[in-house]
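Now for chain A:
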Amino acid sequence: MTDIAIDTPSRPKGWLPGVLTILFVAVYSWALLIAEEDWEVMGLIALAAAVVVLGLFTGLGNKVKASWSAHEKPLNLGALIGVLAVIFTLSDQHFPLLMLTTTLLYFLASLGLNIQFGYTGMVNFAGAAFFGAGAYTAAVFGNVEWFPPLLTLVAGGLVAMALGLLLVYPIVRTTGHYAAVVTIAFGVLFKTFLEVNEILGGPQGLMVNSMRLPGWDFNNSPTLFGMEASFYFNYAVFAAILVAVIFTFVRRMERSWLGLHMDAVRLDETAAACFGISIHRTKILAFLSGNLILGIAGALYGMMISFIAPTSFTFSDSLLMVSIVLLGGMGSPWGGAIAAAIVVLLPEKLQILQEYRFLLFAVLVMLVLLFRPDGLLPRQIRNYFPGARNGQ
Partner candidate 1 sequence: MTNSLLEFRNLTKRFGGVTALDDFSMHLNRGEILGLIGPNGSGKTTSFNLLTGIYPASGGSIFFDGEDITNKSPRKVYEAGVVRTFQRSRLCLPLSIYDNIMIGDTSRLKTGICANLLGRKAFRKQYEETFEKARSLVATFSGNLADRMMEPVGALPMIERRRIEICRALISEPRLLLLDEPSAGMTHDETDQLMTDILDVRARGEGLSIIIVEHEMGVIERITDRCVVLSYGRKIAEGSYAEVAADAEVQNAYLGVD
Partner candidate 2 sequence: MARIEIRGLRSAYDKADVLHDISLTVEEGRITCLLGSNGAGKSTLIRGILGLTQPHSGQILLDGEDITRLPTHKIISRGIAAIPEGRKMFPKLTVTENLRLGAYQVGDERTIRARMDSVFEAFPRLAERRDQLAGTMSGGEQAMVSIGRGLMGAPKILLIDEPSLGLSPLYVKENFRIIEGIRDQGITVFLVEQNVRQTLAIADYGYVLSGGKLVGEGTAEALQNDSAVHAAYFG
């Protein structure tokens, strides 16, 4: 035993701020999801802004951060429970559940992109293409009788990964802006190919069969406590669990030697190579695992939305996904969660503004960036085992 813990306060940091945050966020998202009237929506947006400002200036934000890093595991679990609780309270509300699930799946996609450019520094402007690849795979395999739907999800990921394989050679060779062009080109190519080609439904798109688990079709509405729930309830719960699982893995990846290698490759390839890190292996691993996640998210999204067409996976959709990562803060998974909510829910909640909504959305995002240039929740320094004594 050594005397490390000199400046670590012996009193453990409280879990209360974390729990309160979860409660607040849960109630808030519930309210936001069901808000319909203009004044409700505007009020809630104003409330969020006020809370953020308050959190920044009173140091409340730091308290939450500290609390979270001291009790990460239970609080993460708490967050999952929070999400599930919101899902249950909304169980018969189709539309809020649809939006919630969409948010979750975009969040999932942002996790994939985070591995790619948050950790490894490989920009990917074809996120929507890989997401779409997953969805199209789900459409194709979903129609094959004997193909187990759960595997379809995996297949979606694998196909996206395989498509990524096509790009591996140029991607590994290029860096920075040059790599950006490779993915941009691929994204445009992917969408145009789907559009001009009739095999996969052409511009009209394809139906996607619903998700099925053994003995359970997700298109059926489950009955909860005697009440009929929305069929989106299935997807919401499933997505929440999927996100939790993949989140855990992404976190583990970040907090492992693999994540360290990714950071090293991003920050200084030459030095990394001089210390035995394989640049190629690291980049390929990051690119493919990112695409795997994008593909899985896309597959489930396709099954839920049940109809896909090339116009849903355009360059601007890719940019939307990139926005989530940047807005949240590069390499910061929780930031991605918040940003996904903003990017998915805000335009929707702004429907009341009709044709003005994108203008307003764009202006809001610009304002956020001007005040938080590093994103909403900038990435924290790596801590392999948060809360562990060594870590402090």
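Here is the rule we go by: a contact is a pair of C-beta atoms (placed from the backbone, for glycine too) under 8 Å apart; a residue touches a chain by one contact, two chains touch by 3 or more; residues count from 1.
Picked so that all candidates are chains of the complex that A comes from, given by their letters.
As the structure is a computational prediction, the values presented were derived from the model and not from experiment.
Note on this complex: chain A touches candidate 1; the remaining options among 1 or 2 do not touch it here. Of all residues in chain A, those touching candidate 1 in their complex are 2, 4, 6-7, 249, 252-253, 256-258, 260-261, 263-264, 267-268, 270-278, 285, 381-385, 390-392.
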